[in-house]
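The full complex has more chains than appear here; those shown keep their coordinates.
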Amino acid sequence: MAGSTFGKMFCVTTWGESHGKALGAVVDGCPAGLEIDEDYIQSFLDRRKPGKSKFATPRKEADKVKILSGVFEGRTTGTPISLMIENTSQISKDYSDIADKYRPGHADYGFDVKYGFRDYRGGGRSSGRETAARVAAGAIAIKILKAMGIDICAYVSQIGDIEINRDNFSYDEISNNSLCMPDKDAAEKAAHYIERLMEEKDSTGALVECNVSGVPAGIGDPVFDKLDARLSYAIMSIGAVKGIEIGDGFDVVKARGSYNNDSFRVSDGKVTKATNHSGGILGGISDGSDINLRIAFKPTPSIYQKQQTIDKNLNETEIEIKGRHDPIIAPRAVVVVEAMVAITILDLMLSDNCSTISGFFKKFLN
Amino acid sequence: MAGSTFGKMFCVTTWGESHGKALGAVVDGCPAGLEIDEDYIQSFLDRRKPGKSKFATPRKEADKVKILSGVFEGRTTGTPISLMIENTSQISKDYSDIADKYRPGHADYGFDVKYGFRDYRGGGRSSGRETAARVAAGAIAIKILKAMGIDICAYVSQIGDIEINRDNFSYDEISNNSLCMPDKDAAEKAAHYIERLMEEKDSTGALVECNVSGVPAGIGDPVFDKLDARLSYAIMSIGAVKGIEIGDGFDVVKARGSYNNDSFRVSDGKVTKATNHSGGILGGISDGSDINLRIAFKPTPSIYQKQQTIDKNLNETEIEIKGRHDPIIAPRAVVVVEAMVAITILDLMLSDNCSTISGFFKKFLN
Amino acid sequence: MAGSTFGKMFCVTTWGESHGKALGAVVDGCPAGLEIDEDYIQSFLDRRKPGKSKFATPRKEADKVKILSGVFEGRTTGTPISLMIENTSQISKDYSDIADKYRPGHADYGFDVKYGFRDYRGGGRSSGRETAARVAAGAIAIKILKAMGIDICAYVSQIGDIEINRDNFSYDEISNNSLCMPDKDAAEKAAHYIERLMEEKDSTGALVECNVSGVPAGIGDPVFDKLDARLSYAIMSIGAVKGIEIGDGFDVVKARGSYNNDSFRVSDGKVTKATNHSGGILGGISDGSDINLRIAFKPTPSIYQKQQTIDKNLNETEIEIKGRHDPIIAPRAVVVVEAMVAITILDLMLSDNCSTISGFFKKFLN
């Protein structure tokens, strides 16, 4: 069934395979009058572009975005914004040997069972390349949120056993190292660890954290479209994610209510909280505090070691994956997380515009 | 915005507040011809009913379900199934003192900001009572899945520091103790712990696990409606959930690809996997293995200790919550988890019916 | 598949069969703070209630509506509003003879093919009684629109060959005669015509017109959710409707562009049009003029004459329908038309709240 559209108000439909002619997104429901251009969107795509460091696949994709519709004289028109990224580096022969074998840790087997066959070139639709379209769409959402004072920042906080030191946290550092870690020392240690893994033809998982500041209280639609429910939906739809936490996350299992409850306070006439165990969301509705997410990314399943698997005829066999694969997914996924979080929050903020009858009347009766 | 409907094919709309006249669910999209009756659905509601143990609120709700439509001569007709549960135990005065104060850990503040005011009696729409409607709807989904050989089992695996001993795991034990733990010893220890917390007017968080067996490979709709994305959406929409893991969950952060990848095998002509780190889902599509979820429930926010908070006029104040509240949420939520998991899986299985053109033709051309 | 929900922002889900325990609607997405009570909604239900005149079935349904949720202290809370109407007059034996035969002009055969069997008591889900739930939901939409200066008025303008005289048009007359015609003389002639048809065990079709004034320009979402497209969707979903026209409707076939184009004018600083051939909608967006609809209702298919048909085993046979049936559908459908038009317009107005980025910012940044 159709599963390539996300959002109710700010609707993002992505399309495209890793080795097709192009991939893209259609953004329907973006309010009219927003200034936007290709250069701005490109700056986000460049953050997830392959080939930038030794820890990312050397595949050289230009990842140049084109705006095909929905923008006129530099501003959005309220009509669908079509964004396209052409695939330029398709060395299909790299993948020809895996057409009949199911790569462990990948969706190959599931696709074959579901659809009867699959585009076997590099993951097809389930490739991480699909997220380039999400980033392009998310850049638009981020621009709107930014104008409203909402900042979204994701980074890698742990790789294997190597965690960042919170005392050493630096937002500036995130874009300084190729692992997107906010702690220079941890980034260096992690780099050595990954180099060793690459020699061993292996890969590693990682933890990504995302902080969102500036979201007003009141966002989220009870009961199913709670803000945390929609965020989990959005984040878990990114390939390789295996866990998500809001606020204290799994630590709440051991916590007591007297500790976990955040006391409300008033400061300078504004509502604050003494603590933020809730991660900015209570009962599925934003409470005005920062929103904190923690996201577990699994190790890249494409490793160069020989692995046991089966083929399409259900014979056991071995597989040796070739091609160009990152030894770690998380650093390039950081901007994808930001994009999906932005799309989700904007979507719910747009829907919040009609929560009260007085707000609705105001628009039409002024 | 409307947020009370879940599911694309098997659409569940819930309605109702904790202290209104009734609450209920409308199930639209259930295939015709399924045998169903009130007694069957009631047996699920009885599992989450309050007043059954000393660890659950003594509020005595009959929680009697009525089928108002969609079932004729004992079978579903394909039309909407309306399920209603009348509220019989509404001691509204218990809640009158909290009308103007925001309870810490609750959605009170968010509701007031969003909607301008709120039904302050016992949580209104954000009350855990809303989940009774989900359980009624989920019972129908569970019946269909069961007939297809799909079993869903949730239980409490940790309360505070007290974890179950996996060597002592007993499915039968889950329904034997009031904490829904599959390990009798752990349940006894946890009971003592909770008794102490109750004396201290406190509450505790807990971990719920859910295992699903029998789901065929191929379920889940790339790219946004991945099986794990929809499950996370469904589970995180349950109040008090702060984290969710699929398969190895956050352990993947430390894992290597060579460990995390599950090798495919063939056994008796069927596809299996040597391990199940994926938790039964690869690339968002079921792989035929058991699906494993781990879910973090926060401590009940309604505790009897005096707490600091603010009132509607943004004055700092104290609050002492009265009424009838569980010291732990998880045991009564176990059946809610099963219901939401069932609704999600059935919904995606119904949509999978048209994945291939040959399957589609077969229905109409034979 | 689930087909019982209408609307994207103001979502109406109806449930219930003609001879089940009850029927109802869940309205999700209604803004909070609207004053509403059962008496107000009841006044709309009374307009379509059976048993009021000799031209309506003598079936005595109280059609008493109950608000089960979503309203607190007289105002909507922003949560789902559950509306229920219990069925009190279910003389099922009237229908027992038609369980195995397909009534001509009815959906019986289609239901059996689609669902394998059907609730054969009086049309089940395809009964006109389902529209009572629409009227209850529509009453809420009408209240909101009325407060914004939007008036919706439907009436019967033709029955058989008897048309109203436009020179004799009186809005007050619509509620004075049992046929809901705005022309007393035409209503009297039509009454005689229907009396004769009743003697001949026959029924008649009719034309319903609906005028909407006060809709601001700019409503309707290109390209599929045009205002006229959504109105046609809503109106054609009412049983017995076989045609719909906007503005000049089928007369445009013979018209020239120079005639059909409405010139824009300015009057008192406001945009008007010299003519209104468009019926208030241009390119799917309201143009600020009155919206005019014309709707064709077929004759009641339940007639008392002996008719040829087939049974479930595909044998040709005869059927004689008993029970209580209106000789004309349109007069009781007038309020259903108003309800569906209101739901559609309100739904699109709610979505219009975010058409511009400046409008969106204004809500959050003041």
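Order as written gives the chain letters A, B and C; numbering starts at 1 within each chain.
Note that a contact is a pair of C-beta atoms (placed from the backbone, for glycine too) under 8 Å apart; a residue touches a chain by one contact, two chains touch by 3 or more.
Worth saying up front: this structure is predicted, and the values here are computed from it rather than measured.
Enquirer: Once every copy is counted, not just the 3 shown, what does the total come to?
Expert: 4
Everything below uses one rule, namely that only the chains that are shown with their structure count from here on.
Enquirer: For chain B superposed on chain C via Cα atoms, how large is the rotation, as a multiple of 5°?
Expert: To map chain B onto chain C, rotate by about 180 degrees.
Enquirer: Same residues or different residues where chain A meets chain C? The copies count as same if more than half of the interface numbers are shared.
Expert: same
Enquirer: Could you give the separation in Å between the centres of chain A and chain B, each centre being the mean of its C-alpha atoms?
Expert: Measuring from centre to centre gives 26 Å for this pair.
Enquirer: Quick check on chain C: which residues sit in contact with 2+ other chains?
Expert: 8-9, 29, 32-33, 78-79
Enquirer: Please give the residue numbers of chain A that touch chain C in the complex, ascending.
Expert: 8-9, 29, 31-34, 76, 78-79, 144, 147-148, 216, 222, 349-351, 353-361, 363-365
Enquirer: Quick one: in the complex, what on chain B touches chain A?
Expert: 1-6, 8-9, 14, 102, 104-107, 109-111, 113-116, 125-126, 130, 158-161, 197, 201-207, 216-226, 228-237, 239, 241-266, 269, 271, 274, 278-279, 282-288, 294, 296-303, 305, 307-310, 314-316, 348, 351-352, 354-356, 358
Enquirer: Show me the residue ranges of chain B that touch chain C in the complex, using the header's touch definition.
Expert: Those residues of chain B that touch chain C are 1-5, 7-11, 13-17, 20-24, 26, 28-29, 32-33, 66-70, 72, 75, 77-82, 84, 114-119, 124-125.
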